[in-house]
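See structure below.
Note that one protein chain of the assembly has been removed; the remaining protein chains are unaltered in position.
Up next is subunit A:
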Amino acid sequence: MSNLSRRTLLFAAAGSALAACAGPGGDADEKTVTGFDGPVEGQLSFAHWRAEDKDVLEQIVASFVQKNPKVTVRQDISPSNDYQSTALQKIRGGSVGDAFTAFRGAQFTQIASVGVFADLSTQSDLVGKFDPKLIAAGTSESKQLGLPYQLVFNMPVTNVDLLAKYGYTDLPKDWDGFLGMLDGLKAKDVTPIAWPGGDAANAGQLLNTMVMNNIPSDDALGKFETGEVKATDEWFVHTLKQYAQLRPYVQSGANGTGSEAAQQLFATQKAALLATGSFMAGAVRKLGAKFPLGLYAPITTTADKAKYEGVFNATFILGINAKSSKQGAALAWLKHLADPAVAGVYANGTSQHVTVKDVEYTNEDLKSFAPWLTRKTLLAPRFQFNNLDVRSAVENATVQVVGGTDPAKAAEAAQRVIDQKR
């Protein structure tokens, strides 16, 4: 081997070693960004977490492609918790997620902070199709970076017929009344609440309604991370004691129950309430439930002290990747989704309300949930957590209490983790 080729090899090896150890923080590969005026063509990646909406979105893709024959749309779907964990890493390079979605709260804030959202503020013909009251969760520093698409109610779903059968047509408006109703249902051999305590993603949904009147502020749970509130505070220990009161009224082995099993209990009319949210209506229907569905949030205070009746969340925040080379096509895709007729297909096909104006809801469940669009509801506090470990500590405390742990001890253990991790 000549001296030159040996030296070349040496330089190449040293160069690659230095490049690899150059330190964190390097940016992903640069691509040509075309801007919103770019052509509506090529294969568009739409990254999201709603595998259950895939078929309905395929219908919408088909109508989009019919209008724009030079473009195709690929759905890049990850399970919701994985999406929460890894979406930012995947989409920041721009190869996945020309158009993408984000969860309200921590994920939206992170993605916005690294500049992955293209600014939609100037796209008035797109933004104007949404209800302005419901898209605030997509703004950052006065810019409209994303557009929340789904409007869900993170509160227990009810079997209206079963409750009516046992005389519960007007549902209780205070905690004692709620416990009385649960007691009455249990006496009739009905499991009052199906609760997926074994599924971290859904076990925590009940926390939204359990705290909405105990500490009626939509950033209350986020204050765990700043230290402004503590798990050992009286209001939270009181909330945990209320969880302890629910022990006799959830299904046997609730802490080991997954979402599918909880849905099954509810769909087969063995349970009267499904303590998750309106987003499970579609899954319950797929399991064969024919009865009318309603929504109900337990009021944890006396009726006169209750500030809110329920909880909502505007999420599935649509955005366009600032690193995408197909921003023109991505914008056209978002405009298509924002068309009231198309949004209606999505809403009625997935049993979820949307934030788009002038949508006609034909789905019976959506019609039944519609009164909640104008009731006194709180933006879901659970989604104010930015730190997964802090969120888990708080939510695990509730699960452990239902499993038999003393509320004060669970609160202390949670606070210890919060102090270490916040």
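Here is the rule we go by: a contact is a pair of C-beta atoms (placed from the backbone, for glycine too) under 8 Å apart; a residue touches a chain by one contact, two chains touch by 3 or more; residues count from 1.
Note that contacts and distances are computed from a predicted model.
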Protein name as given in UniProt for the chain not displayed, "ABC transporter permease", "Tryptophan synthase beta chain", "Nitrite reductase (NADH) small subunit" or "ABC transmembrane type-1 domain-containing protein": "ABC transporter permease"
Touching residue (missing chain; options A:200, A:215 or A:345): A:200
Residue of A:101, A:150, A:355 or A:400 touching the missing chain in the full complex: A:400
For subunit A, the residues touching the chain missing from this view: 1, 9, 13, 16-17, 20-21, 23-25, 27, 79, 81-82, 84-86, 88-89, 92, 110, 114, 197-201, 251-258, 261, 264-265, 387-389, 392, 396, 399-400, 403, 405, 416-417, 420-421
